[in-house]
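One chain of protein is taken out of this complex; the other chains stay put.
Letters A, B and C mark the chains in the order given here, with residues in each chain numbered from 1 onward.
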């Protein structure tokens, strides 16, 4: 019976694991490494990488600054208000990214009042770096809130009570007790958020087809030049995903 | 000091919450409901909805059948093997979906040996329902594994030991104790997986631009006919996301 | 210094705490009660972790309700210690202390000099609680609250730390509330004992008073007074009232009882037993006959259950091993049971 249980897991689970890992390995086998390295210097790739890293960094920063207080509140609150707020935070996670793009366009699109005003001010919110950041923040920031919430929950509230009963303020307690203990989880959340932001495709396609981020560039290369021309950027993004996995664990 | 803490959370968190909820509300205000309902009968929309629901259902079924044993193993195992396997499961989650599409194409694409053989057999793996399912399964099934793993972890292993020490087999224990107690979490995982599958865009665009799923249809409508023509499908998908949130909580 | 709780109440879902009135002066008040009786709620309200629905908490005339945790001057030792796991023992104490000398002084008092550089997760249970206590004392609190700090320790270490706490508490001139569910710890450490039940104060008084003169059956059972029998007062005299339990008349040393229907309460450690045919027939008063139905060896004492003419429940006596061995007791042994008048406590019968 014990054997039967393990066999099923090995068989079924093994198929799924193979389905995850074989295609990724296959990508690396599809192109000779030297060829890929040679193509990395192409100005199109460099531009896309710059746009992606810059926009994802800003989106992650915004998510962290605005998300951490919310994550802390979600970790310590309970009741109906907490459930409702958590529902709102999870909404962008269950919403398809293209739909995220559509709803953002209804507010920030070039024909919306806000979008028109922004264009008039010389700071367009679509087809611009700002558009990329708006899309990435919408899709990626909930990851920060949800992950940091779990990190804060793992810091026993008793430790905060202990600190405060020793005469220390909430801020002092946060700085010396809560945040230091939550840091590993917060770092994991920041990393996940960055990974999600840099991989964002659906909403970005809607809001900012230009300037091209790496995922958009992959799409364009694939459509215009064929599969093999999408490999270099894809390999870059697989590398980033690999680093993300290492940081999370 | 207590006031200061709450104000910051309300201010910063409130901005983020507004950023999530206002655009979604704005979508519903952008179009009169009667107009949307009228356009829902369009054969293009009905076809896209059929394709999406069918493919997402099959993907979710595959994820459940292959993912549950793996989730259970991940919940009960520990050590380096468990960490490594969990890393592989999380890989598709941190990999940008477009990149997921690229790596799947290296294995299933029309110029790959497997893809060629499939086309020869009259069962193409790209630009087909099979392609949609391959893309959705890759991107969505890790959600099932990760969520079900948490659900199984919450069933104390002591309960399984208790059942077995009462002379019941592993299978009997799974059927009568573990699965009934894990069911709420498994249902949440299945729902999340379905939501992720039905919203899949990046990998689907790569593997199966046809037959069009709802997210692809949104993109096509937006590009070819303008933003307002993407609203009906977007509203459908917001509805599905709303139902998903209700089931999860 | 004085801590004064008045009309304090707090409702959590099904559980209602209070209304609760209590005055705590310098010295140790042991708060004793079963789990879920509201002991920890009481400490949380005083410390400011929870705000009451109503009522007042006054420390030396200063109202604490409404003031945040950090401004109350109340020291608390949490049940599991709550040391900061990312700091060493020394850093934990220094977090609260104003000078390094204070840290060293407390380390010397609590005999933890050798482990100051260790991290909390590697400390033993006893060391952990010593560090937690040092950290709390470092702020020189005006009130000290302790929430079962010994409950997770093994017996020999628990006894040793308990004895040390006893000495330490004597050196502190502040009100100390010590929460425990263990009656031995409560009587050993508490100058006074407060018995809590279902969120209400059941009895408060000197330790010996609470154990020897429980106000209610609940307190009696919780302090180990297992022998409870219903009876009635038949005579008031100068030495005390005489009561009848079953067919036996018992002379007591109690005089202040108004009711006629009473419950007789006799602590097992105050029941004296002798061989059945003892030669000295002088002490006829308060003597009945019993047959041993069961005995249990508890290591340092034996619990002997005897069937008497009083029927159910059986009468229990606890005796030390030398007494037990001298009487060669086993199931079925007939014994003479003598209950000294001063060992009988009378409670109004709530029946």
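Everything below uses one rule, namely that contacts are C-beta pairs under 8 Å (C-beta built on N, C-alpha and C of every residue); 3 or more make two chains touch, one makes a residue touch a chain.
Because the structure is a prediction, the values reported are computed rather than measured.
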Problem set entry | Sole contact to the chain not displayed, among B:11, B:156, B:225 or B:246 | B:156
Seminar exercise, completed: Among the options C:118, C:244 or C:270, the absent chain makes contact with C:270
Problem set entry | Listed residues C:223, C:263, C:308 or C:333, member touching the removed chain | C:223
Seminar exercise, completed: The missing chain sits against subunit C at residues 34-35, 125, 152, 154-156, 159, 163, 166, 181-184, 186-188, 207-208, 211-212, 221-224, 226, 267-270, 272, 294, 296-301, 303, 318-322, 325, 340, 343
Exercise. Residues on subunit B that touch the omitted chain in the whole complex?
Worked result: 156, 158-159, 161-170, 176-177, 180-181
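Convention: only the chains that are shown with their structure count from here on.
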Seminar exercise, completed: The distance between the C-alpha centres of subunit B and subunit C, rounded to whole Å, is 58
Problem set entry | For subunit C, residues contacting two or more additional chains | 68, 70
Seminar exercise, completed: Flagged in subunit B as touching 2+ other chains are 1-2
